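See below for the structure under consideration.
Of the protein chains in this complex, all but one are displayed in their positions.
== chain A ==
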Amino acid sequence: MKCPHNIVNLMHDFLDGDIGPHDEKILREHLQQCSACADHFNGLEKTVAFIQHASHLTPPSDFTARVMAQLPKERKMIRVRR
């Protein structure tokens, strides 16, 4: 199977949601015929799904208080500005 030279770029354009109908057709038809490229594409889609579903941590509950405690003092800021 001879793969179009830009087929990997088309995969990425597709993943970016930035592919024209003509290129999308080329990509879809090729993926149906070529198992190596289909594997490559599946791998990319899986990768994206894994990254997107990475759990989200939240900062500790005293985060804001700790930031506020480290800010330069209020009065000083105002004095500098005046």
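Just so we're on the same page, a residue touches a chain if its C-beta (ideal position, glycine included) is under 8 Å from a C-beta of that chain, and two chains touch if they have at least 3 such contacts; residues count from 1.
We take it that contacts and distances are computed from a predicted model.
A.B. asks: Given the choices "RNA polymerase sigma factor SigW", "Cytochrome c oxidase subunit 2", "Polysulphide reductase, NrfD" or "Branched-chain amino acid ABC transporter permease", state the protein name listed in UniProt for the chain not shown.
C.D. replies: "RNA polymerase sigma factor SigW"
A.B. asks: Taking the full complex into account, what residues of chain A touch the chain not shown?
C.D. replies: 8-9, 12, 15-16, 18, 40, 42-44, 46-48, 50-52, 54-60, 63-64, 66-68, 70-72, 74, 77-78, 81
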